[in-house]
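With one protein chain removed, the remaining protein chains of the complex are shown where they sit.
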């Protein structure tokens, strides 16, 4: 089977799902004729027409707000925020309505929709095009937050998100869109389940999204350098978080490093540490180490690589935690 | 000196600051003629006129966006979000502009403004009027998040926020607006500093906002029940967080409980636990306990008190942590 | 290449029934007598239930409450102009409209006593719960209308209601613009009751009318006397029929007045004078409609007395039922976070229930 990149995986999945299920609908800025600025929705407009693939006005709250209505009417909208940095415009529709309609109506109305958004740095972009704010959505009860890391898991996770009964924020690490290809490994991917990518005994390393690549490379380096046995976990669902998988691993290894692209403070790593504190503190042989972006405004591309977690930083964090 | 409640403290401070500094300006929904729905801005319109006390259209992003311009022009806008639950409408102006202008312009333009917003539950309000989402702003680099807990600290903290060179989200625990009065204790309150309210040896209890009241009551109960020595910390600034004060205390006591009104996952308590993990893990004699709201949509008032942290829950958390 | 006029626009105002019950025969919509009567009954029920709930609130038996007395003609006739299968997307100040859509009196009481359960409409599943985030329900209406069409229900429309102040929100702009470009069958009904809490219409926006805001979106716009039930019905019916026929969306500005407080937490004396209120008392929508029906010979004081008696009895029954209290499941909030069972939620539910045992119900 041919190797494909993440964009192709997502695009194929959308083609398949829209063919199977005619309640699925695409809406967003430049998702139609243009196929999306990253081409994730390429070819859908031609195949499914303008009624199901809608080039919307530039209005993020309008896009989500309208999609909420469509979802209540029985459709499954898959909307795109052109970049996650322009998704804050719809925060009030997400926190105020999408996340609450099921609770507000005691289940009479539900909002099964997917909000796709490319996020994260490392692509030499302009301001607002490189942030990682998954916490905004993860801290919103009633919303699920899913982040794929590879061509193999991107498709199945997107499909699961589309078939999920709840609003799902599906954040796509744009840095991984085309940076590598895979022959798709058929795998079971469920929302709410993290994946133990490689089992190990000495230390647990948790990451997600674009950081998985550097994490895996760093892990290889540490393995070859000192023959340590590392357990690598791909979180994949940020919320609701799969505490069980993380806790089981940390109870086994007693050491943990979390690699997060978001700024340090109030990031997902803090929640992971809090869960470990709750359920596995006494198993810890070293503090859990966070490798993160700093609490600064994400720098423009001339400086961004100095600020993003790097392979080297991850290696050092793992070494230090092993040596603690 | 007469006892006053938090609303009076805030109102007096605004009167004083606007008298001293004619660059201070008030803007928001119903803040003028009506004096604000909680009367925090009462009397300002009459005293300072409609040019400096602006009854705005209902448009939260417009309010912050316009205030950003005013701040760049050299004013110090103190804007009000009528309820924090309607502040998400301006999230994009906060994350996209207010927090970034200093960095974007390399200091050429700055945005010294205060966004006041009543927040939190316990006042039998309608939907959207009882949430605690301080994390949204705390996870935004370039923004400071301040939360007073009493008539005594509300005034000085608001004044500090107004004189601060950066955008400050000033979240007012509406449950504490009128629930108790104090003769104002003159005290030094600086943004970025937590306060050790009562020093102690056996356990550290950290809280902020409306939860401080129940925390202090709970502490008294535990003290009288078992004569334990509790160190109570009022965080006051959520971001940038005063790690030093918390860490020093936990190193001393070895035990910690954090009381947070926000939902459990991805809340400020998680960040506090992460900081303790980073800097004081080996001093911990028990897991840090979180007392929080659950990861549900904040219930309407018939159920809200069952869901908010209660005196009883806090007492149990302290007892369990002491007994661990 | 001079300075050319390239566009011309006009905004009209419709009023049919004046304060003295006189009508413009040329404009009177053809509504059968029984419809006129049921409309009057609906408006009266709204008025009486509003008063009763206010009363209960003042006794501390309900929480913060919005009141809608004086605005009945702005919303009740609009519901008469749509079908049960159409979407109703309201705000929070159209009690009578919700009751016409099948909401029970008991539900209304339950909701304002702090139970989400009160939001569930027992008979109509195309009536959305009250919406409090101003303007945010407008795009929902657009999506509902578009969505039903795409699902093959070609003749469904959506009616959404909101206030004058809500027109300042970005969501108003984005919602109406989407309706325009999607040619969505939506009727946007603005209750311009002159105030947004304390903020008068005059400083909410500088446009002369709300209706003219339709011009920004290439949709239809009209202003109507919002205390004139016949005008509101006619304007809404025309907009609904046009939308159903594929003619696109309409913005209707119904000019009315909030006779009471914004909510029970509000003190209107802080921002408006008694004589303003008095001038509007003369414009009362029920009085003029009753006069009209009496003129027409289909109504009289006897019927009126009977109606009030009947409604009072219904409300009394509902209040009694309400006062029995609800069998509310304490942990219901955990049931409605997600449509799937999630470990982290169930773990918290267990902790919640254990805590409840220990502490007993705080509610």
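All chains are identified by letter, namely A, B and C, in their written order; residue positions are counted from 1 within each chain.
We take it that a contact is a pair of C-beta atoms (placed from the backbone, for glycine too) under 8 Å apart; a residue touches a chain by one contact, two chains touch by 3 or more.
Since we're looking at a predicted model, the values are computed, not measured.
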| item | value |
| --- | --- |
| Touch partners, limited to displayed chains, of the chain removed from view | A, B, C |
| Options B:51, B:188 or B:323, residue touching the unrepresented chain | B:51 |
| Residue in contact with the excluded chain [from B:4, B:18, B:61 or B:81] | B:61 |
| Absent chain, residues of chain A that touch it | 29-30, 32-35, 37, 55, 57-59, 61-62, 85-86, 89, 124-128, 264-265, 294-297, 299-307, 310, 312-313, 316 |
| Interface with the unshown chain - residue positions in chain C | 1-18, 23-24, 26-27, 168-174, 177, 180-181, 183, 203-209, 212-213, 215-219, 223, 225, 228 |
| Residues in chain B touching the chain absent from view | 23, 25, 51-52, 54, 56-57, 59, 61-62, 64-75, 77, 92-93, 96-97, 101-110, 112, 141-142, 144, 164-166, 191-192, 240-244 |
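Heads up, the rule we're going with is that only the chains that are shown with their structure count from here on.
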| item | value |
| --- | --- |
| Chain separated most widely from chain B, comparing mean CA positions | C |
| Mean-CA-position distance for chain C and chain B (Å) | 36 |
| Distance from the mean Cα position of chain B to that of chain A, given in whole angstrom | 30 |
| Interchain centroid distance [CA atoms averaged], chain A/chain C, Å | 40 |
| Sequence positions of chain B contacting 2 or more other chains | 85-86, 89, 127-128, 265, 295-297 |
| Residue numbers of chain C (touch at least two other chains) | 116, 133, 170, 332-333, 336-337, 344-345 |
